[in-house]
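Here is the structure we will look at.
What you see is the complex with one protein chain gone and the rest in place.
Here is subunit A:
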């Protein structure tokens, strides 16, 4: 059984949260430390210290309670239901001190019958003391002893605490935002603070410092511990407990408890008995409650009848069916989400559901607010090395139980002090335990070598073909503009290499009057002509670098060399960078033809449209091997391919894929003939050069015992079963992980996943970014379906389909996608639906599943029947693997809005700007009309299609043209006109742009524009020559499902 912890420490109201789900009780304070209830407002917090839970036994207890609340609490810890006093000792176990906090506060017991206690009495001894600064004298005492000790004392001691104890600290606690820092100001802290603190500030978040424990020492803690059972069961209980509830009362189902008025809370602490309801029951109750929140979610939908299931607002990820206090702490779904928000208990159940289980991560996303902790010891589980997180349980303030491997660990002394509140003894309120996403400043144990400086090496193709495209101008100009914005510090190094059939190095030694070019023509055995000065300190040689960038575009204008020795150039670049590691940006415009890594054209245009016999696999392993070497030396290679011809991206892309780089592709780039690509390159380069970057990174994903990682998707090298080697990590990269259930999870109600990304920032700090996701475990198929996250499933399926295309064939991959829908819906039909109705019945959660899969089939990666170029297809596949889910879904199923009649109805107001929110339309031509204008948001591009009969008003007020014929062929900007219509649409577009880190280009398309085909291609619900319409697809699925 679980026990509730009793936490006492001042302030620890939260403590209450019980974790045990099972135990209805709110009891376990400690366990969840992190969770705070809303209730927990400051005062409450104080009181609650105890959360007891009462089990059925409660009644008995009552009397006891009245006497002294305190005692009551203690009992609980031990045994559940138990009678009051006896309990204490019995359990003996774990409990240590009585919770401090609990007492003080409100006397009033919840239950009417019970007399109120006078305030004073209530407390536990320990508890009281806590007011902010003071520690209890006794505090240090060891738990068990104390415990009893307290107990006896309780009566007397209670008095001490003034209810007031609520302390100041509390207020701060709830959020760890930067302001907390304030505390730093405090003299006491300062020392520490300074050193660590500063650094952290730079980032964003708030940081927390703790160190100064010394002063504190001696303070006791308050909390009482609960002990815990070591059962696994307990642990799970965490999930469900309803911390918020007033403790005492919870015997009943948790839900009921919630209702209680806060006042009751106070005392509840007194008695707790727990009852532990069997977990199952709780669980059920919990799930029901979850469901009840979304009655819609329970619907079964006949897709053939209700065709318009696309919501008018962007689809939100489903909320895991967890108690709200836990859910509140859960990781943001943009960063970390799971395809099934209810994890099936066994692999058999998962297989039955036929849905993929996996995680989608965006671990290095730019965050506005990120708590950063600087601490000399990072608290981790001793056996599985999990970082402490909001979902661990505190058995007592001195011990916590890992939520991944269930080992019980000691809480280090240092961790007992909460620097935010400056209170000792409440480890559960520290930021590490209050934030599912947190960043640690890593001490030197986390370094294999001193943090590397930021190193950027640019490798340019300067063959005739490259010069023809004119890309050097744009790239050099962008570099010049952003040279000061490159992330880095005074140690930043930069270097350049150009190549055609030979390799050119540039010496940028300080003191030279101009850059010196060194040509190496031996491409068979590449060597570095001089060991130094090829990679130079950016600050010291900035003028030379600028000189070089200005002259570079002109240097090769007369070149006649058409060959390209990319392989040798990459080898040279690798040699140059291998001592430090860093980022290599390679610009290539044609198929490499010389030296190692030379490739032959193998695209056969006539076979483009068939799904067979296309070359998706690399033709050589040179690039893969080089990428692995790069990965070993912490070098990442980003490939910019600007080519009109087939360039075998399938082979070239390996260089980025296995070195954790990214691929950018600009088909038919030409500085004059293709201005759209030029603008795209500029915008993307701007983002590329200035975005955050992490060097020499590794990412490890841990999950609760019983689950295991099956396969990773993304750009990286898998170094061991759960460790990814990422020489560079950037904020625009996403990863996917397939999971399997290895052992049955029947003993658990919650599972957690933790990703830890260890990297060196561009400022030379070693940091660890940790995300933790907690999800409930379910035992029935219906619950698995109810918790399905259709976007995540589609994203994971897309990743799996890319692998399948490469290892088997494209048609296999397409079949697999369709079968995924058919199998899961058949499973739903046969196992969940009791009465077999005609039609295509799907659970509400999967109502968009067929649509998204159809969209995937029509996506560039997997489509057939069109003349997609092989490189474009492969690039689309690279994007599937490397993009975060949000953008992947937008490229797959773009959002369509009608924008010629925007109104302020339902508009958002952000910072005094009014942003209209037009409804999202289905992607079908039937939704278009010639007299309107429609905006399609496909992630990296925005397309504004203007119908032929579009109102004059829109043309003149928004586009600034007199009539339709005057709309320019290529228009990528809307004029800022002084009209409300123009203001609205511009506000809307800039709002869409602000939501993503890159800059999507807007294309205005009129009927005869070449881009119109792209626009119409995204109309996934319509029939095309080779693909089914949505309705046909549904019929096909229905036929298969009902077979």
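One rule holds for everything that comes next: a residue touches a chain if its C-beta (ideal position, glycine included) is under 8 Å from a C-beta of that chain, and two chains touch if they have at least 3 such contacts; residues count from 1.
Keep this in mind: contacts and distances are computed from a predicted model.
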**OP:** From the list "Mitochondrial ribosomal protein S35", "Aldehyde dehydrogenase", "Cornichon-like protein" or "Cell division cycle-associated", give the UniProt name belonging to the chain omitted from this structure.
**Re:** "Cornichon-like protein"
Original post:
Among A:424, A:496 or A:658, which residue is in touch with the absent chain?
Top reply: A:658
Original post:
Given the contact definition stated above, which residue among A:602, A:670 or A:719 touches the chain not shown here?
Top reply: A:719
Original post:
Which one touches the absent chain: A:552, A:709, A:792 or A:874?
Top reply: A:709
Subject >> From A:617, A:837 or A:969, residue that would touch the chain that is not displayed >> reply: A:617
Original post:
If you put the missing chain back, which residues of subunit A would it touch?
Top reply: 617-622, 624-625, 628, 632, 658, 708-712, 717-723, 738, 740
